[in-house]
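I have a structure I would like to understand better, so I am pasting it below and will then ask my questions one at a time.
And then chain A:
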Amino acid sequence: MSITDMTSMAEAQSDLRSEINKRLERLILGVSDYCYQCAKCTSGCESHKLLELEPHQIVALLKRGLIDEMVNSEIIWTCMSCFKCKERCPQKVPPVDILFALKNLTVLTGKQVPGDYTQMLQSVMSIGYIQDRQTVPTRSGDTVKREDLGLPVLSGLQDPNGFQNIITASAVEKI
Partner candidate 1 sequence: MKLALYPGCLMPTEQYAYEMSIRETLPLMGVEIVDLPGFSCCGEPLKSINQMLTLHMSARNLSIADREGIDLLVPCPMCHLALSEAKNILDGNGEMKKRINAKLREEGLEYIGKQRLFHIIDLVHDEIGLDTIRERVKKTLPDLNMAAHYGCHILRPSEMGRPVDSENPRKMEAILLSLGVRSEDYAEKLDCCGGPLLPNHPETSLAKTGQKLQAVSEQGFDGMVLACPWCQKMFDSKQTKAAESVGSRAHVPVLYLTQLMGLAFGIDDAKLGLNLNLSPVDDLGLKGEVE
Partner candidate 2 sequence: MPVTERKLKFAFYWGASCGGCEIAVLDIDEKILDVAAAADILFWPVAVDTKYSDVEAMEDGFIDVCFFNGAIRTSEQEELAHLLRRKSGCLVAFGSCAAMGGIPGLANLANRDKIFETAYLDNPSTSNPGRTLPSKESRVKEGTLTLPEFHDRVRALHQVTDVDYFLPGCPPPTNLILEAVNAVIKGELPPKGSVIAPEKSVCEECRFEKSEKMLTEIRRIYEVEKVEDRCLLEQGIICLGPATRGGCSARCLDAYMPCTGCGGPTPNSMDQGGKMISALASILGLEGEEALPDEEIERLLDGIVDPVGTFYKYGLAAALINRRLEG
């Protein structure tokens, strides 16, 4: 017995599907199965008009088990994480969290991570923050540093090496 998507010849990946659902439950976030495709999420999706993200479609594909189609698609990286889909879903389905799960899955399978995420991750690993202190412009055309503004010294990590080891372990861990 099997169900095949005749456009891509893909078959349902039910194991992955239940893994994602289990993960959603574990994080007390909800269950995707309740979706009845009212598309309230997509009607209000901040990314839809600009990048054509269709959260209801993501949930539907997950229900069908067509995970690879999404993992291999750029579309999952277009979410603005505004949480409107989750907030307004009449069935308490969290498309935004499903998208996070799919992105995590993509990273775990070793696929290329788009944009500046890698850089932010490296920065966090080394100094604990996504970026180091910046020199910023003023309206009058000057530039200033944090130190110039009378702000206290930003305390860094107490044990950077230890932190790095522990965080690295977490960064590759499954939920």
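As a working rule, a residue touches a chain if its C-beta (ideal position, glycine included) is under 8 Å from a C-beta of that chain, and two chains touch if they have at least 3 such contacts; residues count from 1.
The candidates were selected such that all candidates are chains of the complex that A comes from, given by their letters.
Every value quoted in this text rests on a predicted model; they were computed, and no experiment measured them.
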Check your understanding: Pick the candidate touching chain A in this complex: 1 or 2?
Key -> 1
Practice item. Flag every residue of chain A that touches candidate 1 in the complex, lowest number first. Key: 26-28, 46-47, 50-51, 77-84, 86-87, 92, 94, 100-101, 103-104, 107-108, 113-117, 120-121, 124, 128-134, 136-140, 144, 146, 149-152, 154-155, 157-159, 162-163, 165-167, 169-175
